[in-house]
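Removed from the display is one protein chain of the complex; every other protein chain stays in position.
Chain nomenclature is as follows: A, B and C, assigned in order of appearance, with residue numbering initiated at 1 for each chain independently.
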Amino acid sequence: MAMLDKTTVMAEAIAQIPDGATVMLGGFGVPGTPFSLIKELVRQGQKDLTLIKNDANETGMGVDWLLQNGQVRKLVVSHIGLNANAVRMMNEGEIEVEFVPQGILAERIRVAGAGVMGFVTDIGMGTLMAKGKPEITVNGVTGILETALKADFALVHASQADTFGNLRFTASARNFNPLISMAARKTIAEVKSVTPLGGLAPDDVHTPGPFVDHVVVIPELLEVYGVVER
Amino acid sequence: MAMLDKTTVMAEAIAQIPDGATVMLGGFGVPGTPFSLIKELVRQGQKDLTLIKNDANETGMGVDWLLQNGQVRKLVVSHIGLNANAVRMMNEGEIEVEFVPQGILAERIRVAGAGVMGFVTDIGMGTLMAKGKPEITVNGVTGILETALKADFALVHASQADTFGNLRFTASARNFNPLISMAARKTIAEVKSVTPLGGLAPDDVHTPGPFVDHVVVIPELLEVYGVVER
Amino acid sequence: MVSLNARERMLRRAAADIVAGMTVNLGIGLPTKVLRYVPANLPVCLHSENGIAGVGAPVANSDADPDLIDAGGAYVSTIPGTSFFDSAVSFAIVRGGRLDLTMLGAFEVAGNGDLANWIIPGKFSPGAGGAIELAQKARKVAVITTHTDKNGRPKILSQCRLPLTASGCVHRIFTDMAVCDVTPEGLRLTEIAEGLSVADVLNVTEADLVLPEGPLPTF
Partner (left out) sequence: MVSLNARERMLRRAAADIVAGMTVNLGIGLPTKVLRYVPANLPVCLHSENGIAGVGAPVANSDADPDLIDAGGAYVSTIPGTSFFDSAVSFAIVRGGRLDLTMLGAFEVAGNGDLANWIIPGKFSPGAGGAIELAQKARKVAVITTHTDKNGRPKILSQCRLPLTASGCVHRIFTDMAVCDVTPEGLRLTEIAEGLSVADVLNVTEADLVLPEGPLPTF
């Protein structure tokens, strides 16, 4: 038995994404955002994208590159408060925004990855968030139905990978990355370093290789990945 | 900021379990089964228990100690084929058995841990497994409703812990242990070794301490945990 | 009317509700500042929505690990016993009943425990982040807020006018003037800032307050 080598050239991995695709992006703020893959997506210019991510980064960063380049049709997010440009585009109707409570966003992605159709929760009952969602009663308690959130592609930022696509994340850069890796038809991971097979102990893998299709080694961390001065 | 010391004497931890409790047990076959905690539960003799576990171990092992001691009212399991005594007790009506497909068992436990009420899946549609379960339609596709599976107590076997209850598992002994740790009101972990705080790297924790209430260091692995000769 | 250090005394009073063994999530702004008044050696696990249990002290930019921020975007450190996990596990802690206490800011809070802190239609709608789940599912929910807004208008209302974050979720309100508890009998005034009279508080509170029989403890 051996393991497939999934290391791929960045341009080729990203070129698989067509116009109109639904793309999940890792990251909560800066940590875990796949800035290099996003930059390549900006260079290639795919249009009409639906992006699923916790947030819209900050003005001038990551998701905002795609927004300013006119590549985004819709955002599915929990919060865009740090990106004034995204708020403006939403208010002026240039993009559609679907807000989801953060943990429900995480769970909708996770159940998609788990091959489940949807789940029942009482989160958001009695608020705007529940509006229009079907009610389901479980053991006499009523909740709302939240549907699984799938994507065509997941773009992930990991600190370490082996050539089979076993991934490890660092600190708070883990966030949505393991979840989106499971929920997309194709998962592309940018990594700071790749080790030969056997370089990651089996107990230490955060995202198992079967969920990952392409491993892209980035030559260096973009400047945007440094400490943000506020 | 500091962290609570959760190390506890085994007898005291297990004494919290009352008659009639619902108890989840880790383990898939031998690996990950909390044999020492089960043995203490046999010694204390709590009755009328509902056990939730992947399997019933083998005749003369683990779950079977509780069965033979007459402490079990019901098993919720995916498979009991290796325990002829459990099959006999089921057939003779001495215990109730609820069979759940293995991955649905895992998911019902996981969504309970995630504070979700239930989920919709097409697994088992058109088979005995779907009998009597409500049908729910999600985006035009019909599935069945599976409910969250909670417990009063989870008994977990981990290889390593720190005093706060951060846990690490080894190899295939992980299985249901991280899931049940999240799904019970109280989680008791037996561990082979406990390290001071700081002994586990934050990126290497499998089950975060907030899910764990008691850490019980076992003096030695029971013989039953060795290689099974068949 | 409100003494200069009323804010500090509010924070110190709120901190006293954080007791040994708790897992706690502190919202951005005033709630985060409560930490300053928590004894350094108190065994408390600070949770952050972005996947941390055991958030350590904030760090200067010069010492920051760019991969390690809290949910408010501040660079933080670890302590012995910290763990990292993904966002689904993080909210499992919240929804699964393992978060003992959250302290949150408020635009408005009502006498029945309703909380509004995420959207001002037409003015401010950046999304709720994790606020809805924190408010709805922490075992205890405390609000920390100035008693009035910057125009002197009451923030403790008889009914929220803004869209709710969660209904009936708040157990206790800490302000620079008072501590109030949501009870089945209504919003009860339980403590008062030193130097203030009950009338001072009633004057700037829209919600009806249940008053104590005897003298009020001060903070």
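In this section, a residue touches a chain if its C-beta (ideal position, glycine included) is under 8 Å from a C-beta of that chain, and two chains touch if they have at least 3 such contacts.
What you see is a predicted model, and the numbers here were worked out from it, not measured in a lab.
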Margin query: For the full complex, can you list every visible chain touched by the one that's not shown?
Written below: A, B
Check: Considering the whole complex, which of B:P101, B:P134 or B:G199 touches the chain not shown?
Finding: B:P101
Checklist line | Sole residue of B:K6, B:K39, B:R110 or B:H214 that reaches the chain not shown, by the stated touch rule | finding: B:R110
Next item on the list: May I ask you to list the residues on chain B that touch the chain which is not drawn?
Entry: 28-32, 54, 77-82, 87, 97, 99, 101-107, 109-110, 121-124, 126-129, 159, 169-179, 225-230
Next item on the list: Quickly run down the residues of chain A that touch the omitted chain.
Entry: 1-5, 112-116, 162-164, 166, 182-183, 185, 196-198, 200, 202-203, 205, 208-211
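Here, only the chains that are shown with their structure count from here on.
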Note to self: Farthest chain from chain B, going by the mean of C-alpha atoms per chain?
What the structure shows: C
Check: For this structure, which two chains have more C-beta pairs in contact than any other pair?
Finding: A-C
Check: Once you find the CA centre of chain A and the CA centre of chain B, what distance in Å lies between them?
Finding: 32
Note to self: How many angstrom lie between the centres of chain A and chain C, each centre taken as the mean Cα position?
What the structure shows: 30
Notebook entry, point to check: Cα centroid separation between chain B and chain C, in whole Å?
Noted result: 35
Note to self: Can you pull out the residues of chain B that are in contact with at least two other chains?
What the structure shows: 114-116, 202-203
Check: Taking each residue of chain C in turn, which ones touch at least two of the other chains?
Finding: 52, 78, 84-85, 88, 91, 94-95, 137
